[in-house]
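Only a single protein chain was left out; the remaining protein chains are all shown in position.
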Amino acid sequence: MLLFFEQLLNGIQLGVFLFLIAAGLTLIFGIMGVINLAHGSLFMVGAYAAAAATEWTGSFALGIVIALIVSGLVGILMELVVMRRLYDRDHLDQVLATFGLILFANELMTILFGRTPLFLNVPAILNGAVEILPGVQYPLYRLAIIAMGILVALILYVIITKTRAGMLIRAGSTNRDMVAVLGVDIALMFTLLFGLGAVFAGFAGAMAGPLISVEVGMGEQQLILAFVVIVIGGIGSVRGALVGALLVGVVDTLGRAFLPDLLKLFMDPASADGIGAGLSSMSIYIVMAIVLVFKPSGLFPVAAAGR
Amino acid sequence: MSDSPVLQIVDLRKSFGALSASDNVNLEINAGEIHAVIGPNGAGKTTLVAQICGQLRPDAGTIHFNGQDITAVPQEKRPALGLVRSFQITSIFPDFTALENVMMAVQLHSGHSFHFFADAGKEPTLTGPALDFLRVVGLEDAAGNAAYALSHGQQRRLELAMALALQPKMLVLDEPMAGMGTEETNHVIALLSQLKESVTMMLVEHDMDAVFALADRISVLVYGQIIATGSPDEIRNNAKVREAYLGDESLADA
Partner (left out) sequence: MGSIRTSVLALAALVFALLVPQILSYYGEDYLIGSASRIAIYALAAMSLNLILGYGGMISFGHAAYFGVGAYVVGIASFHLFDGSTIFGFGGTDAALLSWTLAVIVSALVALVLGALSLRTSGVYFIMITLAFAQMLYFLFVSLEQYGGDDGVIMYNGRNTLPGLDLSDDTTFYYVCLAFLVAFTVLVALLIRSRFGKVLQACRQNEDRMRALGCKVEHYKLATFVLAGAAAGLAGALNGNHAEYVSPDYLHWTKSGDLMIMVILGGIGTLFGPIVGAAAFLLLEEFLPVLFDTANLTEYKEHWRIVFGPLLILVVLFARGGLLGTLATIGGRNER
């Protein structure tokens, strides 16, 4: 039971990462109608920037800040050079061009940092564990990530529902022309929004640094998981992204932790391990398929999402 | 045959949030008539057409076609029953030729599309009828032209030819004259009055000259409700209709 609780928290923590990536992706799609495969590259850029900057400055906090700035700038650059030429193109063009971006970004990182993964240490202040329940020690760093995730979700909620910018974001996703008529510089708004999505993804990458190895291609893993999140949650819905991310994070983590043992109740240990490993690696996709059968446009469909 | 209506709509309701697009619509369309549905913009005409053709599912009420309840029949199964529509915004296959567009309709009407090897372009059972329907709408000379390159009026007629190729018992025409010049409009009016012999038609149209020239009966839709149904003369003299169309000279002139 205690182990279960610990794994549940691990699942939530994975969900937080996925939410940070999926939130930007789903907003960008919902509002600009563009699918960006290179969003995962921003996650990677954040992780590398944090690792390099922490090494350079000796401070993890400074490393994170620099990572946020770098990934934001890279995102804005990406929007200015490539993405804005894709808004009026069909999805196929968007997929291919952003695939080209991934190839470029991955190769550039290989040239800059080599093929050996970088490792980031958990900062001293967040090192160690706390007793969250009697007898359950849980790493402080992972708790911090969960807290950060909640914070970002709250900030995003406030921005979207309470501010003028958020109003424009909501209006822009349903009616681009109307927003343009209101005298808003749409091009600038898109660039900044893209930058914001990039900062979220970069933040996730930077925070993930100490937990997973920082290497080329790390972003695409997360990207595809984020797609699953978005399909489950509904494209364009930040709320859907949150629910989907937590669901995927928890299902994936618990599946990997407990499915093989669960199967041992029904079959011999060897095949339980084999089938358990296979099933648990497929679990989130199976969840996605089930959602698809019953709610083809996700749990929180956004009516006006441009197709 | 002429006693029972071809299309019978009873207490149809459809709303989008607070907006009632169909508010207890009752409508009967008899065999062999051209029944026009008119109304100001936003009256719910397009929503009504979408429900009749199965694109939208009504919230309440029933639609019977030839005595059969089709309220829940999916869109793609309605043409086989003889209920066929044309689109308000021209909807064709732009990369096909005019002939190929109509051939597609002929092919789907025949119901045999899982043929994998024979060259469809050389099948006389497809090309023959397709050419006939192009001839009916006066497009036989443009048969080999790519559909995207046709003029607007030609595309509208192509659209009509595709609808006819499904050999409908009833045609639902959603603004067939939209965006046409006077000459082309007259051409289509002549065409439709010719077709009247063989097909029942529901005509949704803004062009009042066309409506009053063609319609046997007219229903007026305002704010999702049918406020009047009757012969063109009855409608012209109906006080409620005049009120709804206040200031609309085309009605008074027609």
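All chains are identified by letter, namely A and B, in their written order; residue positions are counted from 1 within each chain.
Keep in mind that, in the parts below, a residue touches a chain if its C-beta (ideal position, glycine included) is under 8 Å from a C-beta of that chain, and two chains touch if they have at least 3 such contacts.
Everything numeric here is computed off the predicted structure, so don't read it as measured data.
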Across B:Q75, B:S151 or B:N237, the one contacting the chain not displayed is B:Q75
Among A:A198, A:I235 or A:V251, single out the residue that touches the unshown chain.
A:I235
Taking the full complex into account, find the residue in B:S22, B:T47, B:Q107 or B:S219 that is in contact with the omitted chain.
B:Q107
Chain B positions in touch with the non-displayed chain are 53, 75-80, 84-85, 87, 91-96, 100, 103-105, 107-109, 112-121, 123, 126, 146, 162, 166
On chain A, the omitted chain is touched by residues 29, 35, 82, 85, 89, 91-93, 95-97, 99-108, 110-111, 220, 224, 227-228, 230-231, 235, 274, 277-278, 281-282, 285-286, 288-289, 292-293, 296-297, 307
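Quick note on the criterion: only the chains that are shown with their structure count from here on.
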Gap in Å, rounded to a whole number, between the CA centres of chain B and chain A
48
